[in-house]
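Here the complex is missing one protein chain, while the rest keep their positions.
Now for chain A:
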Amino acid sequence: MTAVEAGSAFNTAVSFVTNTNWQGYGGETTMSYLTQMLALTVQNFLSAATALAVVVALIRGFVRRSAAGLGNAWLDLGRATGYVLLPLSLLFALFLVGQGVIQNFSAYQDVKLTEPVTYQQPKTDAHGQPVLDAAGKPVLDTLKTDKQTLAMGPVASQEAIKMLGVNGGGFFNANSAHPFENPTPLSNFAQMLSIFLIPAALCFMFGRLVGDMRQGVALLAAMTLIFIAMFAVVQWSEMHANPLLTQLGVDGAAGNMEGKETRFGIVASTLFATITTAASCGAVNAMHDSLLPLGGMVPMWLMQLGEVVFGGVGSGLYGMLIFAMLAVFLAGLMIGRTPEYLGKKIEAFEMKMVSIAILITPLLVLGGTAVAVLSKDGLAGLANPAAHGFSEALYAFSSAANNNGSAFAGLSANTPFYNILLGLAMWFGRFVPIIAVLAIAGKLAAKPRLAVSAGTMPTHGPLFVVLLVGAVIIVGALTYIPALALGPVVEQLQLFGH
């Protein structure tokens, strides 16, 4: 395989370091086994372990009183990798191989086809340029082949950490839709579970570390509420057939199957799409570009909420804690008391950092989308016309800035324009919030822990869960509804309006 082009290398490096795992490349056509393992698998582990170390530091900020330090980051990194991610991945990888995921270092395997395939391919001259006919159209060669080449590789080992680390960068271009990455309905179910496993478990870790399990359960409840509502919308949307296709005589009873796999069907595909975007995973088992408009809008919006509904390993929890501080701040404003969370006063400095962490991603998403749809290079990458094309660009920047990594994959993102712009969005979308979170953690650790009094607002009951859900939804809705109206909402009206 030839060397990876510089823009693509920059994009891919940033994307794996930031736990985004945006796939500008097609795995089986551009990456060698060694690149997949040493560059990509390693970063799958380390980016997840880094976020774990950050969230543990933030929690220590809440727990420690008048302390100067937040613990040893190297030790946390090593523990997260060695005690949590590696053993889990080893077991999960073996389970996946048992289901049929491949794991080998063999050359690509040729097989003899039962029925030869005839296909057309643009004719190229000696310089590799397409030959054009008199009308300026490419000349097509008709070819026939009786063999199929199966891509091979150490897939299971990467697949396991791709899910458990909530990374999402597939070994193959088709990601978890590829039968060698996700061969059975059972492997699909296990992959969905493994995405949520660590982000959900961290809520309990949080509860234990702060010495009050109810605090963790409240966060988990808020996440679960938002998740269930969102899944219901996607599922409802995809049960409908595309009316443009039923007009042509296609059976509408089975729903929208374009870009979905038969073994998963509608339910397992929509559930996967909701989970992968609620958590900042970005693996896909169906092509999101071909979802119906509202079915594609919800995953987009889940990313735009800031990846706090379970979110990434560590990053989901610290994102949700940022919103928790915003929620107590809003409540404090309403009742006129200094807000506190877990016995620590939330003051001006903390709120400034919270604002930075919350506002940086909308800036990157909306700014980036605007640049893309206003420039020639940006428009050139869009694969679908009209409102859906706008959705493609919006989805790309939502995914990059929030470190998700899934795509409306029709977008030709492997161009210098998108590689660089999306790379920057991923970088700032990851590390600006991390810096803000660590600044808050350091400041909080130095503060004394206040005793609970009659005037303290409890942060574990249903009232707080509602406040928290409200904070997440209101910020997300106010920021993104205008942009979403231009893309998916317009397309929905075009499709079902008459």
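FYI, contacts are C-beta pairs under 8 Å (C-beta built on N, C-alpha and C of every residue); 3 or more make two chains touch, one makes a residue touch a chain; residues count from 1.
Note that in this section contacts and distances are computed from a predicted model.
**Q** Considering only the chain that is not displayed, what protein name does its UniProt record carry among "Potassium-transporting ATPase KdpC subunit", "Protein translocase subunit SecY", "Carbohydrate ABC transporter membrane protein 2, CUT1 family" or "Ubiquinone biosynthesis O-methyltransferase"?
**A** Protein name of the absent chain (UniProt record): "Potassium-transporting ATPase KdpC subunit".
**Q** Touch as defined at the start, partner being the missing chain; which of A:Ser106, A:Gln129 or A:Thr338 qualifies?
**A** Of the listed residues, the one touching the omitted chain is A:Ser106.
**Q** In the whole complex, not just what's shown, which of A:Lys260, A:Lys344, A:Arg430 or A:Lys447 touches the removed chain?
**A** Hidden-chain contact among the options goes to A:Lys260.
**Q** Sort through A:Ala13, A:Met213 or A:Ala241 and give me the one touching the missing partner chain.
**A** A:Ala241
**Q** Sort through A:Gly211, A:Gly249, A:Pro462 or A:Pro482 and give me the one touching the missing partner chain.
**A** Missing-chain contact among the listed residues: A:Gly249.
**Q** Just checking the interface: what residues of chain A touch the absent partner chain?
**A** 26, 28-29, 37-39, 41-42, 44-46, 49, 74, 77-78, 81-82, 86, 89-90, 93-94, 97-106, 108-115, 117-121, 143, 145, 148-152, 154, 156-158, 160-161, 172-174, 177-180, 183-186, 188-189, 241-242, 244-246, 248-252, 254-265, 268-269, 284-287, 289-293, 383-388, 391-392, 408-410, 491, 494-495
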